[in-house]
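In this view, the complex is presented without one of its protein chains, the others remaining in place.
Letters A and B name the chains as they come in the text, with residue numbers starting at 1 for each one.
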Amino acid sequence: MHRRLLMSAAGATATALALAACNGGGDEPDANETTGATAAGDADAPAELAFWTWATNIEQVIEIWNEQNPEQQVSVDRQAQGDELITRVLTAAEAGNEPCLVHTEYQALPVLVSNGVVRDLTGDVADVRDAFPEAAWGLTSFGDQTFAVPQDIAPMMLYYREDLFQQYGLEVPSTWDDFAALAAQVRQVAPERYLTTFSSGDPGWFAGLAQQAGAEWWTNEGEAWSVGMADEATTRVAEFWGDLVAQDLIDDQPMYTPEWNAAMNDGTLLAWPSAVWGAGVLQGVAPDTAGLWRAAPMPQWSDGEDATGYWGGSATAITEGCEYPAQAAKFVKWLNTSPEALEAMITLGGLYPAASEGQTGPALEEPPVMLPNQPEFFALAAEIAGTARGFTWGPNVNVAYNAYNEAFQGAIESGGSFTDAIRSMQDATVADLETQGYEVVE
Amino acid sequence: MAGTPTAAPATVGRPPKAMPAGSRRGRTNWGATALLVLGAMYCVLPSLWVFIAATKSPGELFTTFSFWPSVTGGLQENLSELTAFGDNAFYRWALNTLLYAGVGSVLTVVVSAAAGYALAKYRFRGRELMFRLILAGVLVPQVTLAIPQYLLLAKVDLTGTYWSVLLPSLISPFSIYLCRIYATAAVPDELLESGRLDGSSEFRLFRSIGLPLMVPGLITVLLLQFVAIWNNFLLPFIMLSESEKYPLTVGLFALLNQGASQPALYTLVITGAALSILPLIALFLLLQRYWRLDLLSGGLKG
């Protein structure tokens, strides 16, 4: 497998050297011209496909494919998920060493597209479009082009400690106003506990909350972008959480730290606005609290509304440098739409599939290990998934996310205002777009 | 004493007759001993945490008192899960690490010994310039070098191979610096001169006179380099993409970052970390008598 990669890299090296010598990127527009068309080549011809992914136990899912498709072997190169992975993919692509298949979070896709790393799959995967809910398909499409096939989606829902809610006589909040009142109530009845925490380390979480409120952080009019990180919806979300933090009604320490793990174990934190995968995370950090949690729809901004956002989720993309795009497309479709692959990913990898059929499949009849007390968990999740609204991810999500970390860290530490924090996210994102040569309107 | 190998600087494991205690017998100095014990506790207790945490099951890790080992079988559970993970991936990574650190440190010593010997024992045009260039290399952080190194290695199709991790770690300015100092201190010019009179070639002089005299210092360089490569993260992280070539550091990092939507395998990572430190500690204890760190200071003479 690897030798073959090297061979293709050898070819790419010549271009890379030329690229280094003159002004660079000369070959990329050519590559781009071929996009949009259906992948040339025979989908059943022999192929070796490398797949960079971080998905849990994906090796066992791939084994199923490899047994059925001895001619088109897929090999998994396990990667660490995170910002660094994108840099790795970009660097590998620049050197001509990219794998055929890359696993990518939705918000990272635009960067891969604008760097010419991933193929336009519009024609290749049109036949599976109907297998996905419109909102999920929208996460991998820009304008009328599709660049990846959704793998898992992550509609947000609220997890709470049923036992402690009962103990203190707390009501599950149905609106954010209820949520704020509940936070205050918790501080009164159990001063050592908090309802939840606001994390400066998780921009994706905040983005999901903003989506629920109807925010649109990036919108494009033709080829011009406008940035709306300080729009009305986001401002409402920022003010809401800023007030809670300022009054010490919720905690302000980051999530995913040993301290947070301890707090999730010992009931210091009573609730967690998370996503459908949250049950799996709880299993990792607080296995002994199984049966004590329950999931509910997110609190709403107004009575009678029914919406949620996405926190995370990922897709499978095919690279421009892939020698076997037809075979790769066949695999990507199999992985994300075939009942057997979906079932394997659900049971072995614990992910929540983007494909509609997967969400009601037999693998999701049993509730997650952590919520045995809620047999209807996945039925609820499917219902919630239907109310999720995402937004278009812009070309520089990494800049916005980094600005989020910096701005909210500062705001929490110095008692600064959360609306100033989103303002500085907005400014940093706009400035970066302009520097990079994008047309920004407004 | 000069001119014989024993003139070389003292080692940690210097024979007891030279211990200061021999010069004046008396009552135990409890004050000094107590201070040293305090210092040792400051250094040892936090390291113990890793080993204690490795005995805990996922449910206990964040809920039980940190410095109380678990006896409920968490360790066996963690070990067997670690073993089972991804077809023995952990042991594969451990072997890779051993390969990178073992082969890498030995080759670094060869390269650095030759360079250090030349810098110490010959006068030649460009000597100081080369030495200064090499030393200035210490100042450029790996964070800066990693991506250019990757892009350059990609041009010769070496990325993703064992070589891509081995080769860049062979150049160690610090090792060359130590070798130069040690060659200066341990290899007397007289021996080289008399060898030359006997008609030995320069290479033979280096191999049969220079190298043997430098051995104690080279062992120190070997150890330092072994640890440096063993703990290196960024270089293999950038260079490698196939999990089967990962060293432990990169493998454990991948375990720790399976995405926000997956439970981090904390207990596996901690157990893996504990296992990866053990060989280093064993190595130090075994080889501590060979430590020649005094050569850091420019070769003191007794």
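We adopt the following convention: a residue touches a chain if its C-beta (ideal position, glycine included) is under 8 Å from a C-beta of that chain, and two chains touch if they have at least 3 such contacts.
Methods note: contacts and distances are computed from a predicted model.
Visitor: For the chain not present in this complex, what protein name does its UniProt entry give, out of "Circadian clock protein KaiB", "Protein-glutamine gamma-glutamyltransferase", "Sugar ABC transporter permease" or "Multiple resistance and pH homeostasis protein C"?
Guide: According to UniProt, the chain not displayed is called "Sugar ABC transporter permease".
Visitor: The chain left out touches which of the shown chains?
Guide: Even though it is not drawn, that chain still touches A, B.
Visitor: Using the definition of touch stated at the top, determine which of B:75, B:115 or B:240 touches the missing chain.
Guide: Counting the whole complex, the residue in contact with the absent chain is B:115.
Visitor: For the chain left off this view, which of B:79, B:106, B:152 or B:209 is in contact with it?
Guide: Only one of B:79, B:106, B:152 or B:209 touches the chain omitted from view, namely B:152.
Visitor: Touch as defined at the start, partner being the missing chain; which of B:50, B:79 or B:219 qualifies?
Guide: Here the residue in touch with the unshown chain is B:50.
Visitor: In the whole complex, what residues of chain B lie against the chain that is missing from view?
Guide: 1-3, 7, 9-12, 14, 18, 20-21, 23-29, 32-33, 35-37, 39-44, 46-47, 49-50, 62, 65-67, 110-112, 114-115, 117-124, 127, 130, 132-141, 143-145, 147-149, 151-152, 167-168, 170-171, 176, 181, 184-186, 188-190, 192-193, 196, 202-203, 206, 227, 230-231, 233, 249, 273, 276-277, 280-281, 284-285, 288, 291-294, 296-302
Visitor: By the contact definition given up top, give the residues of chain A that touch the hidden chain.
Guide: Contact residues on chain A toward the absent chain are 19, 23-25, 28-29, 32, 83-84, 86-87, 90-91, 110-111, 113-116, 142-143, 145, 200-201, 220, 223, 252-254, 256-259, 262-263, 268, 395, 398-399, 402, 405-406, 408-410, 412-413, 435-438.
In the analysis below, only the chains that are shown with their structure count from here on.
Visitor: How many angstrom lie between the CA centroids of chain A and chain B, rounded to a whole number?
Guide: 39
Visitor: Spell out the residues on chain A that touch chain B in their complex, using ranges where they run on.
Guide: 2, 5-6, 9-10, 13, 16-17, 20, 50, 52, 54-56, 59, 76-82, 84, 87-88, 91-92, 94-97, 99, 152, 154, 202, 204, 256, 258, 261-262, 265-266, 275, 277, 280-288, 312-314, 350-351
Visitor: Which chain B residues qualify as touching chain A in the complex?
Guide: Spelled out, the residues of chain B in touch with chain A are 58-59, 61-63, 86-87, 89, 147, 150-151, 154-157, 159-160, 237-238, 241-243, 250, 253-254, 256-266.
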